[in-house]
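Missing here: one protein chain of the complex. Every other protein chain is in place.
Right, chain A next:
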Amino acid sequence: MRGGMGKGIHFSKLYTFSCFRSKFEDEHGQLGQRGYSRIVFCNDPDNPEAVQLKYRGNYVSTTKYTALNFIPKSLFEQFRRVANLYFLVVACVSFSPLAPYTAVSVLAPLLMVIGATMAKEGVEDWRRRKQDIEANNRKVEVYGKNHVFNETRWKNLRVGDLVKIYKDEYFPADLLLLSSSYEDGICYVETMNLDGETNLKLKHALDETASLRDVRSFQNFKSTIKCEDPNEHLYSFVGTLYYGGQHHPLSLQQILLRDSKLRNTDYIYGVVVFTGHDTKVMQNATDPPSKRSRIERRMDKIIYILFSTLILISLTGSMFFGVDTKNDIRGGELKRWYLRPDKTTVFFDPKRASLAAFFHFLTGLMLYGYLIPISLYVSIEVVKVLQSIFINQDRDMYYEETDKPARARTSDLNEELGQVDTILSDKTGTLTCNSMEFVKCSIAGVAYGRGMTEVERALAKRKRSRPHEVTDSSSDLPECNDHVVDSGKPVKGFNFRDERVTNGNWVNEPHSDLIQKFFRVLAICHTAIPDVRKESGEISYEAESPDEAAFVIAARELGFEFFERTQTSISLHELDHESGRKVNRSYTLLHVLEFSSARKRMSVIVKNAENQLLLLCKGADSVMFERLSKDGRLFLAKTMDHLNKYAEAGLRTLVVAYRELSEQEYKSWEEEFLPAKTSVSAARDALIDAACDKIERDLILLGVTAVEDKLQKGVPECIDKLSKAGIKIWVLTGDKMETAINIGHACSLLTKGMKQIVITLDSPDISDLEKQGDKEAIQKASRESIAKQIGEAKAQIIARKESSVTFGLIIDGMSLDFALTKSLESSFLEVAVNCASVICCRSSPKQKARVTKLVKVGTGKTTLAIGDGANDVGMLQEADIGVGISGVEGMQAVMSSDFAIAQFRFLERLLLVHGHWCYRRITMMICYFFYKNITFGFTLFWFEAHASFSGQPAYNDWYMSFYNVFFTSLPVIALGVFDQDVSARLCLKHPLLYQEGVQNILFTWHRILSWMLNGVISSMIIFFFITNSIVNQAFRRDGHLVDYEVLGVTMYTCVVWAVNCQMALSINYFTWIQHFFIWGSIAFWYTFLVIYGALPLKVSTTAYQVFVEACAPSPFYWLATLLVVVSTLLPYFAYRSFQTRFKPMYHDIIQRRRSEGSEAEVSAELPVRVKEKIDHLKERLKHRES
């Protein structure tokens, strides 16, 4: 109950006379001062004073760029990346004579890369702009000078305008509610867009303005509002309305926020208070914290390494160059006379050799710039976007019932999914469905309800010897849906089956009067709002929490139909237990004593038709039992027994009780309560609590409700798989410890053989202290107790480290508070990390975020948080990866998540399959990228060494600039998008494979550096094999010799072949796509060479006819290519062969087994599955067509 109710309760309180807490109440005094200086002239925006204030208009723009600043701003964003900046500098310098190649050939790829990214930004921004335009041009009715309401556009609204909003329209700005179609000036608001909560909230106009319901009455309406300045606090508002010579304090109850929607109310009148960017929702619009993956952070380091290498080899080059240049003139004599060192620019001047060397250093930086892969960032970005598309497309993560596919909201974290070490999960709505079902109750000591919960089934299953799993899960399915079979017409939120009570049979039960009272409490004591559908007469409820809805629905199903609520009354259709007919009964609502997490109960005080005063109360057992009167404890023992059973069965329980009040008693209490409620001091909450406490006494016990929050389908199997993959799972829940433990068992988080460590403050001595009320003593004792318990746990773990016993840690919220203090933090973490699973019960949203941070920072490993509600947002944002469940609890969690899935069980596939693949792909891709650029870059360097380091590139300019763009990029992208080491099925079958990512063994420095070394070796083989085999002698029968042009083409051919074949060797998955890209790239090189060589000499320069005339007819050229390519690949191939056979990695083993057929794969099993799916797909297509 608590978790569910707590969620919805943030700011809306149903009634103005309810305990609305505004901590800013005290701040009314500050009006007019700094931060509280806003003045609004209602219905008088043309007032000269108002004009002078120059408040902003209602035009909003959420775009990142404008037409004017798009180019400079997006360019600036682009060049914040070091690599891009480097290439920009290179491009600029390439216009100077320093450049070893033409400027265009550097600029072209840079422009392409930058252009692609900018285009992406532009398109995204254009979409935002279209949304803005749509919003700014929506119509709204404004009260004009001609004293009627005229339509105008949203963007033309001004502060002080009087507007009329109709049902189901959005509020164009933050408004002050003046009056509504209801007489008492209430209206209902849906705040889905603000906080993601789907329930309706009630707003209430000041009584003084509620009468302004006629258009004519606005003719003379003039008033002033003084209020706070624009701020981002959604849940507070401070202001005063000066109207009719008096001032009235305003609170959030009167404020309608932009982007929320008017519901259930025909129209309202309001005054614009905040416009445009001043509105609270716009003030809240901040970018979520940006997350970067570990791989990318390491990649930056590698880039730095490459930069250092670049500088180092440029330095080496420039030193040699300096020496060579200096020697060109010795003793006034020209040495290399053919270079005319006597008549030269500074760049080659022997007299200024050191300066020349410096300039040459710059040239070197440009020339060896090919070590830095220019297209790496852009390729990774493209790959990640494509990966996300595949994640979104995955049919196995598509939830048909709600039509929700998985959604990667950011593509930056794909590979991080493959490295998750700890999952921190919410329980309600994440592990469970969060569709509460009323399943059982105990009334007057008699237990009703025959359904069996999933937890009970799990308990039963644990007792039985485990049968074969497959049969188990198949038999589960019909069981899950058994209530459908039974009752014929399933009612959402109601799964109560007991013929003694249903269909009005309860009148025949022994305590039928108590049963009647019990359900009456359920039907009256709540804050739900009925929604009667006109056509069918069916009633649905808007409740703050699913629990509450379940109660009201249960009451309805059993004959206490709540159908109307006004400010002061609640009306029911009741089944009269004497006549057996339905009668209308109305209850006058006097007070609602709100639920709060401290009070753990809520009550209503009503007067029934017989003028009896009743206090109806429901709440947690811990507070309720002690409030029972002596006569009210009649069934206490039996009820408690039932309650414990329910808790064990994983049900959420609430105790229901009531008492009758005498008129006098009520009056005297009210005298005390009203001042408390209206008081404006800091102690207000305490006063109210104390007052409530006084009346909520001497209750008479009616019974206990039990609501089931069903486990989602496949959760136990999923958790089982994840823990087999070595992922630690922490559950952070608001539930009671018993419930949490039972859920833990049900979803196989806690297993039979597991040793449970419980850390709690629920010990007798602490509660003794609590009774004494000495806060400091409690603090001290608690801390000591926790420290002791943690110490013991540590000792236990150390003692059994060698044995195979695993531990499960359970800690409650109070203890967690102490465990998270500085002094205990590290030891707590140490204990927790050594436990296979951890359950934190009764934890608050803030604690959840703190625990997440502790794990993230403490272990330094990747954490994943998964949750569904607004209370999980902190946790989701804090964790390395936030996964939102797009379930029933609104969209808040999804909005702040990085990935959204519809069901918890999809997490298995998201992590084990997509995570693993993406991790593998990205790491492979980065390693390969460095390899291919080093291979290429170092051939340039070796050539330099043979060209007296003069800075002459070995290849034609365009070969070089197309290297990263055309000849090698597409296969890498194919690798990054499509490669699979093992199939999805095997990923799931061998969850241990996931550890490759967790331990990051595919991206260790050793592996990265090995790839780089491989690149250097390849470049050496390419250069030295070619030069040695070709040196001096003719390479054709007709006696022609190899010159600069032919050498360049030959070497380049070898490079293209080598890196592409290396790719073919390194990938494990060849579809036509890979074949197409890899062999296509090589073919494209030859095509390019032919076409480029056929262009006029002016364009093709050194490539002119070189392939067709010189290379292609020479057998030597082809033989040399074959030799070099095979030789560059052999070292890697040999290494992989030996490693696969003698020191295999896990994926090698799986691949090997698959190929040996011991996995009984592809041939038999898969096609059947695929075929089924295809048939299914076809059917759906047919449906769509027809």
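Just so we're on the same page, a contact is a pair of C-beta atoms (placed from the backbone, for glycine too) under 8 Å apart; a residue touches a chain by one contact, two chains touch by 3 or more; residues count from 1.
Basically, contacts and distances are computed from a predicted model.
Candidate names were "Large ribosomal subunit protein mL66", "Elongation factor 1-beta", "Trafficking protein particle complex subunit BET3" or "ALA-interacting subunit", and the UniProt protein name of the unshown chain is "ALA-interacting subunit". Of the listed positions A:733, A:980 or A:1053, the one in contact with the omitted chain in the full complex is A:980.
Interface note: of A:139, A:292, A:724 or A:780, the residue touching the hidden chain in the full complex is A:724.
When you scan A:126, A:235 or A:1138 for touch with the missing chain, the hit is A:1138. Contact between chain A and the absent chain runs through residues 100, 333-340, 342-345, 347-348, 390, 393-396, 723-724, 726, 751, 804, 806, 836, 946-948, 950-952, 978, 980, 983-984, 992, 995, 999, 1001, 1025, 1027-1048, 1068-1073, 1097-1098, 1101, 1104-1105, 1109-1110, 1114-1116, 1119-1120, 1122-1123, 1126-1127, 1130, 1133-1134, 1136-1138, 1140-1146, 1148-1149, 1151-1156, 1166, 1170, 1173-1174, 1177-1178, 1181.
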